[in-house]
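With one protein chain held back, the other chains of the complex are shown just where they sit.
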Amino acid sequence: MNHQPTLKSSKARTAAQSHFRTLRLGTPFQPHIDALAKTQDWYNWAGYRAPHSLWDEELEYFAIRSQAALFDISPMTKYRIEGPDAEAFLDRVTLRDVTKLKPGRVHYTAWCDDEGFVLDDGTLFRLSPTRFRLCSQERHLPWLLDSAIGFNVVIEEETETVAGLALQGPTSFAVLRDAGFAGVEKLKVFDLAEFPHDGGTVTISRTGFTGDLGYELFVPAEKALSLWDRLMTSGELRGIRAIGYTALNRARLEAGLIVANADFTTAEHAIRADRLRMPDEIGLGFMVDLEKGHFNGRRAILGARAKRKLRYVLVGLEIEGNIPAEHAIVYHKKHQEVGLVSAAMWSPMAKRNIAIASLARPYGDTMVEDLWVEIYTMRELQYQKLMKRAKVVARPFIKLDRRTANPPADF
Amino acid sequence: MTSFDAIVIGGGHNGLVAAATLAKAGRKVLVLEAASEVGGAARTKDFAPGFRVSSIAHVLTRLHPDVVKTLELEKHGLQIARGDFMPSVALSKDGPPLVLHGAYGEVLTGSTPSEQSVWKELRAQLMRYAGILKPFLSRRPPDLAGMSLAETAALGQTALALKKLGKEDMRDFLRVLLMNVADLLDEQLADIRLKGLLAFDATLGSHLGPRSPTSLLGLYYRLAGETGGAAGAQMLPKGGMGAVVAAIRAAGEKAGVTIRTAAPVAKIIVEKGRAVGVALDSGEVLRARTIVSAINPAATMLDLVGPREIDTGFIRKVKNIRMKGDAAKLHLALDRPPQFSGVDAAGHKGRLVIAPSPDHVERAFNPSKYGEFSPEPVMEITLPSLSDPSLAPSGACVLSAVVQYAPYALKEGWDAGKPKFLKAIMAQLESYAPGIGNSVLHAELLTPADIEANYRMPGGHWHHGELQADQMLMSRPVSGWSGYNTPIDGLFLAGAGSHPGGGVSGAPGLNAARRIIAMKG
Partner (left out) sequence: MKAWDAIIIGGGHNGLVNACYLQRAGLDVLVVEKNDWVGGAATSRELTPGFLYSNCSYVCSLFRPEIMRDLELPRFGLQVISYEGGAVFTRDGDYLANYRDHDAHRREFARFSKRDAEAYDRYSRDVTRQCRFIQPLLMRTAPDPTSLKPRDLGELLYLGKKFAGLSAEEMALRLRFWTMSISEFLDEYFETDVIKANFALSGIIGTALGPMSPGTAYVLLHHYMGEVDGSVGAWGYARGGMGAVTKALAASFKASGGTIRTGAEVDHVLVGRGKAKGVVLAGGEEIYGKLVVSNADVKRTFLKLVEEKELPDIFLRRVKNFKIRGSSGKVNIALDSLPEFPALPKDSPVYRGDMHFTDSMERMERAYDDWKAGRWSADPFLEMVIPTTLDPTMAPPGKHFMSCFVQYAPPKVNGHDWTDADRDGFAESVVAQIAEYSPGFRDRIVHMEVRTPREIEAEVGLTEGNIFQGELTFDQLLFNRPVPGYAQYRSPVGGLYMCGSSTHPGGGVMGAPGRNAAAEILRDLAKSTSHMSPAHDVI
């Protein structure tokens, strides 16, 4: 495709001027979320007003693990990628083999620049042989458009027009079934299908960011509120609760999942050369498919592997004690700085003190003994400094059979 | 079927130099040329019954001595004699011209004695500074990441050469390096004809005006070239530019190069990140260990390789190479030699330049920024048939001129603009050579759009990419890939789009071949 300027008519442009009055947009679900927001604890998610918590961040976490939690993912960046060359295009852009992604399936993937540095990770939904949806943390339109030169494909940013919900937790399947989404029981992990809703369709995939049984639902923005109502109504007896990001963030950490620009810096945002990360440096090396054809960064990734130029490794840590080691420095033999914790918590499900950390190789890679973290814990307005032993452990930190059970259970 | 070690795409002079150099190093080389004859933009062609002309490049200023030596071109028919050096004549509408004789003005006539002595000094300085840069022409750009011992030593030599200048001279060198040519000329010279000529030469072939910072580099580039061992010398090759190419071709064929014309390449075949051959328009597939492209780098990477085999960032960089030509070529078949006012017979055999002042050149440049041609274009004119009667019927005359500024992307389009531009050029010529209009038997104007179409040069740019500071050395053709190799293993770039750039020098072709040999390709 060619560079199609995405210029708008001056009339449409002028009509859009007033956005400056609303610095934090509401999502299509905002009226319902506002009504539930008892804590009024908001944060800025890509320009949207998103809840940190709605009523109690700890209990919201337990809603994920015990019942069903509803989380608004509309602010996530979404691109529609469609055309005869869509598969070939995505195969060139992303690390995994897209030809193996069948219609009706989803996979978690990542994409790199020429130097093999990760631009972002995200989920790729194959809606049909020629139609995909790519969801990610950051925005990539120029990169996608420039990557599309020479491919017959249309790329459209659809963040605002498509609303998204994550329905996660043990009763999430029952909620969907009771809401009348016939056939939803057939969805295996990473399957997706379209279901009728409110005179239109909703795309439901058995995916999520919690390591639990769960689904994600995408609808046109104008059908968002009716979808919410439908789920809330059917979920009432199954303990459905709307939740904020803090609870979700805990669940994702237990699941060992990473977040762009929290656990690593994406290449288009890295000012300093040492912040750039290759897939192998953030635990995404498994995505790199050398059997498929050419893809962005292949040459650099191969070169770095061959020349042993990988500099970092992302690891799961289990830390002694129960104090979360958030943003703690990791030491070897208590004195040599070797890395930094990017996320940490006491895991209620694992009953372990867990963390994700970025370490400079060989630490965390071939040298995993004698690692320590330096935790500063605030105790009545004073920091107490703790030096705690850390052990490199496998991720995910928890593994729940219900996540993958077929057919899914009611709870 | 014969198998080849290397296939060279494009039989322009750089492609032929690369092929001949590789063949001399023992490679079996095939050259594929899309047109019916080799030479690219350095051909001699008929443009009117009985009239022949050097099709795009017409003045030889920088055929690299290493090329002449390595390929023994003089044995293969290249003739360069000091007596052929042509003067540069700065035409003036309202007075006698100013003439630079010998190798770029060893002697200056037509100006005041004080200007002559200032010029002598300035010329020496320009030559000294261009001389510092000269060694870079025949090497690949320094690889800032991991420099080999030899490279470091070569850079060390440059540093040493700088030191040899002496402290104050070195300071001046560093000050003026990236300056605009107009300011430098204003600092030293008084004669606007001389300033106009130098301003024109500095900006010839680029999208810069004399007041654009870095425009002085263009003059250095010119003076870093040499002809017959004399820096800055220029000549019209006997038989036109095609004769130079014929010599290179002969050298190549002697070394065993096979040349196929009318064999346009449709695709470079890439398997697992490696170039393994080419497919012709005809569908025929030819395979070789090494593929050398001497055509435009963007055309090579985007059209022949295609974006699917290349990373997006590289594609971006290639697309960002600025290559919109700004020069047109004019060929006139005249029924008699023109008479340029005030110019003597020797002068008519020289390079006649219409660039009355730096301001005039700048004013001619201005419209080109907005996609308009100059109503008062500046130009370099030669009358090659005066020194080489074989080019025109007896008594008739060929005029060959490079005319600036003629933006590739003309707002009104060249279909509509071309007749108007030709009219503006003829009006300009008429005022310097009264009566010339009546002697025209045939006129051919090649706009950048024509050059693109006829010579397969994207943008109609004879350097295959603007030759400006940010597209030179380590940044040519794109940053990170200035060593003639590409992200596709086994694929090399050997055209003017690579360092050091365009002009009939053969240097990119020679450097690329040397690099291929060093990389055992």
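Miscellaneous remarks
Order as written gives the chain letters A and B; numbering starts at 1 within each chain.
Going forward, contacts are C-beta pairs under 8 Å (C-beta built on N, C-alpha and C of every residue); 3 or more make two chains touch, one makes a residue touch a chain.
Please read these numbers as outputs of a predicted model, since none were measured by experiment.
Considering the full assembly, B:Asp172 is the residue among B:Asp5, B:Glu37, B:Glu106 or B:Asp172 that touches the omitted chain. From the set A:Leu36, A:Leu225 or A:Ala270, the residue in touch with the chain omitted from the display is A:Ala270, counting the whole complex.
Of the options B:Asn320, B:Ser390 or B:Asn438, the residue whose C-beta touches the omitted chain is B:Asn320. In the full complex, chain A touches the hidden chain at residues 3, 5-8, 10, 13-14, 16-21, 23-24, 44, 46-47, 115, 138-142, 145, 157, 268-271, 273. The chain not shown here touches chain B at positions 143-146, 167-168, 170-172, 174-180, 183, 187, 208, 211-214, 316, 320, 322, 362-363, 366, 369-370, 468-470, 474-475, 479-480, 482.
Definition applied: only the chains that are shown with their structure count from here on.
For this pair, chain A with chain B, the centres built from the Cα atoms lie 54 Å apart.
Of all the residues in chain A, the ones that touch chain B in their complex are 88, 92-93, 113-115, 143, 146-147, 149-151, 293-294, 296-299.
If you check the complex, the residues on chain B that touch chain A are 270, 273, 302, 306-316, 319, 487.
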